[in-house]
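Heads up, one of the protein chains got dropped from this complex, but the rest are sitting where they should.
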């Protein structure tokens, strides 16, 4: 008999709404990266964009193959090669051409990597995640981006061609007067990090809206679904924190770096990104505090309501008990019971049945039990 | 049918008092700053005050346009330009005139920025918030202030012309003998930070009064409104902490700075501000501890009261149960029931109904259940 | 009607014992120091003691006015000027005479200041609190003391003439052979700090006694007053911690200091004070842990007792329910009810009423529900 | 009578499933290492493998006795001596031959040692644990490995011959073109640490699966077994954390080391291992957070279900109470009771018995108590 299996549907029916208590989500959060390269699925499409520019002009190209981008290495201009979609063979080809260390290649191809920054053989390497908020599933999604900064070039690797946060940068690149056109590869790298970090704020704003909506719900209704939603949101905050906290170290590493790639004039820009990421971390702590305070509120509200119900039931039961006793007394079959043959006996008994609970209510009221 | 919607009003009616559970407030606390300049609304009015002074004299001017203040730059005296109200164009004009770096301009115009301190190209830049306590809404309000310290000048930008904390400074400036008149721009900056930090204490004192009032309420009444108020106060403490903790780093940064703008004699004054802000942070931790202790007390009080009620109800129900049984026994229709035809049978039964509960009370009492 | 107002007296009567839940105490703990000098009330009496000594002799004087102490500055001997009672004019006079920086004067006159140490213009300045345990109110009281150490002098400012912790020092000063007479002003300062810190232990011992007494009470009686007492004690521990933790930094600052005022031979004495204050902080952490563990115990005990009561009530109600049913069965007015006309019918019914609960008790017992 | 002993089986039957609440496991976790060498049982078998290689060739040997490996010390090639199974005499013999300090020998022979790294007399010594996940017992198992790196040799000591994580390394050693063959003993050491750390991820993945499975169970069923499982998993996370956190210091120590044994080119490889171990620690913090959140969920679910049951019981009891009273009223034996002789009296009474609960249900519903 499937009695056991039916149970939870009865008292926890809310749980079966799609996406509410995603253990699927837990799986994603807990998944690890044993640096075993084959685990990464080869991207279906690889799209390569090249922006080759200096103060005087810019050439923008969409290439069909990674090999075509090789010739830009010696263009004497700054070139930004952006590769959407990761395929082992092609990443290795590009990296070999740009003399990037094999360990960096391994990192680019890894998945679920912790954001980090490295200086290897005259190359500056940043690996971090862009975050997006999926409105439908109400989850924080991440896309790994690797940025390799060299003397006159920046090579960036993204997982997914469909979206990124760099469109404002692309617009600015086309303007002859924009600062990014006046400066070197380090400023381009700064611009990219700046856009990624600014996008974290966009994601946090969405999470903030969600928290606010949830708090509203907890206050007004405290229904059981709220618990599932709080639980889910806590997981998203874990994802958020995991992605932004190490970025502080990443930018801090750039600030402390003495690499020749970094112009002194660019340092204050990275300092600015650093301030932003520190503020984002602060803010995510505030989110956490407010979540905890909301969970306290939820539990208190559920308890208050439960207490209210139990109290009313107990009071009703208690108020009716004396009437039962009186009924029992005059229902006894003794020969001699006073008032039994009295004309108003019945009414006196019924009146007593009413008076005692009323008196009890008065007492309880005075004692503050209602 | 709107049965569902009516519910919370029934058991949580207290929640609908205005401003009690402000999710609006949560929204403000969670709001973020993606450095997107257009978000800041242009101020309606811009008011510029200039104080141009040295040991010998002071000139105080209220200017109608920011441009008029430009000539004070070369006055050979210390000039304090205070601009109330932020408009992009005007801030940029001033900053260009004073050769302030564009990143600083961006910070000045940003909103919800984390307090920070920067040294950029011979300029010392402090950004922090003045706090006010709104008695009506019982919230901590913040107003961003940016202070730019240069060789012979201080330029400060405030969001709002209606209020600030600098009146004591203005009074002191008018006194020929005051220390601020003997010293340079760094001492002026110290005076401003000192007044801002001292004002934090004023705000904390108001919050302290509120905590005390709330504790009084929790102890005496523990009504349901208290929970809402505790929740609200926790949020205000988050706002407070978020604004004062980074100020420690700000002042610490000035102390560690080796800028030529800072006279050695002024260091001990900044050290004094530093001590004050550290004490403020300490104190805000104490506030937090007392809030937690109050929340424990609230929950304990609610539980105590609930327990009390349930106990009384259970006891009453339990005490009346034997009477019901006895009533049942002599209400049975057996032919042969002892005492049924006895003259005092009824009284014996009723007496038993009384004696058993009295005996039970005695036993319960002895066991400490009352 | 004042029903609402009566309530708490009913279920929380214990709260009205004087001093139990001092929100007054909360007010004191939360009070802040906005460095606004006028807030300090002028002391009624100012008492000045001077000890002017070297290896060969000591002169002890009680002066009627602070001005009389000025001549000791040039006595070529070590002079300790102890001023009990703070009045703005007099503090400023003394400080001017001894060339003490105005910021230090401000600190001396401030109230509720965080313990701190400063080196200003060849002067060593320590500000901290002496703690006393008020047996009557069961609170930790504090008295601010400022110690200014110069080349050949120590000036100390106390708030209150009625008590301090320096009597053992005064005794030792009178002994020609005592070490304090052989050494300089730094050793005198060490002696004062040592006595202040040792006195912290005396206060902690009193608090420890109180904790022990409270634990005894919680274990034996767990009455409702205990909660109020735990709450009060937590506040006193906050006061304690707030006063002793910054003293570690104070003494640490002296140890790191390279002031010429500090003889190398005295360093190990300050190291000793440092060890004592670190131990005091450790111990106060232990106090906190034991308090938390006691609060857990209290809540558990209250719950255990409540559970016990509810269980007994539920069991009694439950045991009597079958008797009610049987009574009901044989009280029905059907014509044909078996055993109704049987001679022993009644006794059979009553026996059943007894047997069923006994059987239930047996079952419950076996299942471990008693 | 063994009533007392039967109890727990009744209400906690789930506890007797094998391996669920392993106090045996607690014993293992709590066991300590008093450096008392005799406690380690002598291994039954000792298996020695030697890999003696350089760029040109490799010699692989399985030796029957530790003494046979001595001659490889002077082979002018890199030699990796791997000893499976620890026997005091043999470990001492090897260490004497390789001039390893007696303290290191003591560490190799100790059990339950904390992972650590040491540089002693020209030798680099790493001691850490390999972790395996035992699917059957669902525990994390550990095997101590000691790695001694010298000029041209690596000696590794494992406890157990049956398993290790070095097979991929053995494969790579056989390839002439593999990097490990081009480099020195430091790279070999890196390869070993890398494999050990990567294996931690494999173990964590298993734990992650377990957490996910458990979360699924808690959400769907929240049966009592879940509590035991959460408890067990918390213990495994303690084991995990204890083993991986000190490895960060270990690798950090190698990075900071200035030993001549470490080639500059190898540093970035150790940096890579460092990044991996930091990420593993981060991830284990996430595991912990999710466990806490799951425990909250479990407790909430249990309470929700309990509340649900109690509420229904209270409501049923409460709804039937009025019927009892009405039955009592018309069961009284007064002479004059209205409707008693009415034809429809009975039906009116029964109808009232039905109407009152229905009305109560309506009221309760409207108030949101269902």
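Every chain is named by a letter (A, B, C and D) in the order it is written, and numbering of its residues begins at 1.
Definition applied: contacts are C-beta pairs under 8 Å (C-beta built on N, C-alpha and C of every residue); 3 or more make two chains touch, one makes a residue touch a chain.
The model shown is predicted, which means the values in this text are computed figures rather than measured ones.
Remark: the omitted chain is touched by one listed residue; of D:77, D:137 or D:235 this is D:235. Note on the undisplayed chain: of the listed residues D:175, D:255 or D:316, the one touching it is D:316. The chain omitted from view is touched by exactly one of C:65, C:259 or C:307, namely C:307. Contact between subunit D and the absent chain runs through residues 7-8, 11-12, 15, 21, 23, 26-27, 29-36, 101, 103, 106-107, 113-114, 116, 118, 120, 224, 227, 231, 234-235, 238, 242, 246, 295, 299, 302, 305-306, 308-310, 312-314, 316-317, 320-321, 323-324, 326-328, 330-333, 337, 339-346, 349-350, 353.
Interface residues of subunit C with the unshown chain, by the touch rule above, are 198, 201-202, 204-205, 208, 211-212, 215-216, 219-222, 268-269, 271-272, 275-276, 278-280, 282-283, 286-287, 289-290, 293, 296-297, 300-301, 304-305, 307-308, 310-311, 314-315, 317-318, 321-322, 324-325, 327-329, 331-338, 360, 364, 368-369.
As a convention for this text, only the chains that are shown with their structure count from here on.
Copies subunit B and subunit C of the same chain sequence form an interface built mainly from non-equivalent positions, shared numbers / all numbers used being under half.
Under the contact definition stated at the top, the residues of subunit A that touch 2 or more other chains are 305, 308, 310, 314, 317, 321, 324, 327-328, 331-333, 337, 368.
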